[in-house]
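Here is the structure we will look at, set down as structure tokens.
Of the protein chains in this complex, one is absent; all others appear in place.
Order of writing sets the labels: A and B. Residues in every chain begin at 1.
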Amino acid sequence: MNDKPKIHPWQKVLDNPWLLLVLGVLIPFLSYTVWGWIELLLVKPAQLP
Amino acid sequence: MTTAPVSLSHSLAAPGVPKRVCGTTGLSVCLDAQRFIKFNAVSGIVFLLLGGIAALLLALTRWQAVHLLPAEWFYRLLTFHGINMLILWILFFEVAILYFACTTPLNARLFSKKVAWVSFGLMLTGALMVDYIILAGQADVMMTSYLPLLAHPVFYLGIIFVAVGTLIGVFNFFATLYVAKRDGAYTGSMPIVTFGATAAAIIAVVTLLHGAIVMIPTFTYSMGWTAQPDPAWYRLIWWGLGHQSQQVNVCAMVSVWYLLSHIVLGARPINEAVCRTAFVLYILFINLASAHHLLVDPGVGATWKIWNTSYAMYLAVLASMIHGFTVPAGVEIAMREKGYTRGIFGWVVALPWKNPAFSATALSLVIFGFLGGITGVTLGTQQINIIAHNTLRIPGHFHVTVVGGTSLAFMGLAYYVIPLIFQRDFIFRGAARLQPWLFGVGITMVSFGMSFAGSMGVSRRSWDIDAQGVYGPAAHLWLGVLGIGGVLAFLGLLTFVLLCVGTLFLGKKLENSAMTDWGTPPALAGSQAGSLAQDHYATKGTIVLTCVFLACFAVYYFANWKALADVWPVR
Partner (left out) sequence: MSLRPLTSPWFHAPAGHEKLWLGLALLWCFVMSLMMPYWHFRGKQNSTGEAYRVQPADFLARTEKFVAANRVGTYKNPLANNPLLQELPIVEPPAGGDAYLTGRMWQWYPALRLRLGETYRLHLSALDLQHGFSLQPLNMNFQVLPGYDHILTITPTSKGEFTIVCNEFCGIGHSNMSGKIFVE
């Protein structure tokens, strides 16, 4: 019996908790943490004339 | 006759695996998981009580006419209240939920008892350390402990232990998922409740990693070993812990909505792909919105603020709106299939409002959606935040999300966890039926009091508004509403705790017989379960309610833009 029902690619994503774990850690870290950290590192010194 | 070898398999169907069969549902319960569900749930409820006592005292202080606590103790108990409610109560209860979600629905055994002990031991030790040092007056820094405010090193170490302990519990959850699949404990896709718990666990990993990154250098600074971390950096990373822990709550709460609507009414997700995709949107984008704590901060720019606070173009808000439809829709379909088909809202009237697990779920959904969600997205708008940051509007928002939403849902869950896991029938069932209403009304009043006072400029985290001489009678009135609501909410909380504790000691033991049902509407004659499975237009009531919700959202949202436009131009 070789007619396994075709699984939609999006269902494959939904059924893969490990992929979701990696993406769920990576995306917030890059978008919020790393980008925010870079913004702070780029703050220039004040000129107080 | 030789005994069968104890299988190393993590399937509950394998021989020798310690389990029992639930007398109410027929599902298998892993005895290891059951033990740790009990430990964690009980611990959570103890910290809920401690945080609740602090809440009462705080509410009676912000109510200026009463002004109960002196300043020092106000700030001390405010720190205590934040930690016990937002970290301890919530995380312990969530670990209990995780242990359930990875075992019974998957017919799987918990990965490791030893790991569970380490997790629980660390969490409890850390919790006791933090509570002790706060009450000893060595950590009057608020839950956020913003540098340069400095607490005793034990405060930071305790939080590190809680975070690491929770992370170990989360590891136990993921490991259980892995071995369940490996050992064939189940076939097919995991059920939605487990999927929602997985989303919560993923977000918990992000949360707890941020906790480690911020707390470890702060601890070493407090010991005098390293330099002070930059305050702006501290805020960025701390909110990676602080807000993202609340997003764990959102996932857990929504999973509980699916769980309880299923247990009480037999509701099922109307479209599994849609519901799961909504959880994925949470996983990918909900953590970005920690940025809404930094919207009026120096250093981080407008683009970073706008992109992150928008949850990536509001995709994670879309996820909440999806669940806000699919949960009631599942309930409506279940009721219509039972035969309650009168008009658009006949099914609403026939719902089991006296079932405390159901009323808690319904109240949680309405309070979280209409009050929490709408205020949250609005206050988290970059520019609108200018008229809201650090005012009492902010606690006004989060008392309807994490308290009226998540905590109330967890209380509803307890009305089934105690009979099904602790195997005791509840005592004083009349009081139990009233409790969710008492708590829900109380916390809604607290939130209204806070939100209106806050929109008049009253600060959060402030002991006394009269010192400034700028707040009038209206602000005082709303603080009074806060006070009275706080008393009611405390009574609701105390009732819940006493019911749980009393039941654990005095409730009738069930010993694998079925629990006494809280009440489910009976299927009417001629009705058939599953009959509406292909009817995609059956949810008339739900679509009306969600459209009303959207209208409220739009009105509140644009009213706030208007209020913003009335203040001085600023850039």
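Basically, a residue touches a chain if its C-beta (ideal position, glycine included) is under 8 Å from a C-beta of that chain, and two chains touch if they have at least 3 such contacts.
The structure displayed is predicted, hence computed values, not measured ones.
Peer 1: Taking the entire complex into account, which one of B:166, B:287, B:382 or B:435 touches the absent chain?
Peer 2: Residue touching the absent chain, from the options given: B:382.
Peer 1: Have a look at B:123, B:139 or B:259 and name the one touching the chain we're not showing.
Peer 2: Of the candidates B:123, B:139 or B:259, B:259 is in touch with the missing chain.
Peer 1: Consider the whole complex, including the chain that is not shown, and state which of B:13, B:142, B:175 or B:350 touches that chain.
Peer 2: Here the residue in touch with the unshown chain is B:142.
Peer 1: Among B:461, B:476 or B:508, choose the residue that contacts the chain missing from this document, as touch is defined above.
Peer 2: B:461
Peer 1: If you put the missing chain back, which residues of chain B would it touch?
Peer 2: The list for chain B reads 25, 27, 71-72, 75, 104-106, 141-142, 146-149, 186-193, 230-232, 258-259, 261-263, 267-274, 294-302, 305-306, 309-310, 313-315, 317-318, 321-322, 325-326, 329, 377, 381-383, 385-391, 455-457, 459-465, 467-470, 535-540, 542-543, 546-547, 550, 553-554, 557, 561, 564-565, 567-571.
Peer 1: Please output the residues of chain A touching the missing chain, sorted low to high.
Peer 2: Missing-chain contacts on chain A: residues 5, 7-8, 10-11, 14, 43-48.
Please note the rule applied: only the chains that are shown with their structure count from here on.
Peer 1: Taking the mean of the C-alpha atoms as each chain's centre, how many Å separate chain A from chain B?
Peer 2: 23
Peer 1: Going by the contact rule set out above, which residues of chain A touch chain B in the complex?
Peer 2: Going by the criterion above, the answer is residues 10-11, 13-15, 17, 20-21, 23-25, 27-29, 31-33, 35-37, 39-40, 43.
Peer 1: Going by the contact rule at the top, pick out the chain B residues touching chain A in the complex.
Peer 2: 174, 177, 189-190, 195, 198-199, 202-203, 205-206, 209-210, 230, 232-233, 236-237, 240, 244, 273, 276-277, 280, 283-285, 287-288, 290-291, 294, 298-301, 304, 307-308, 312
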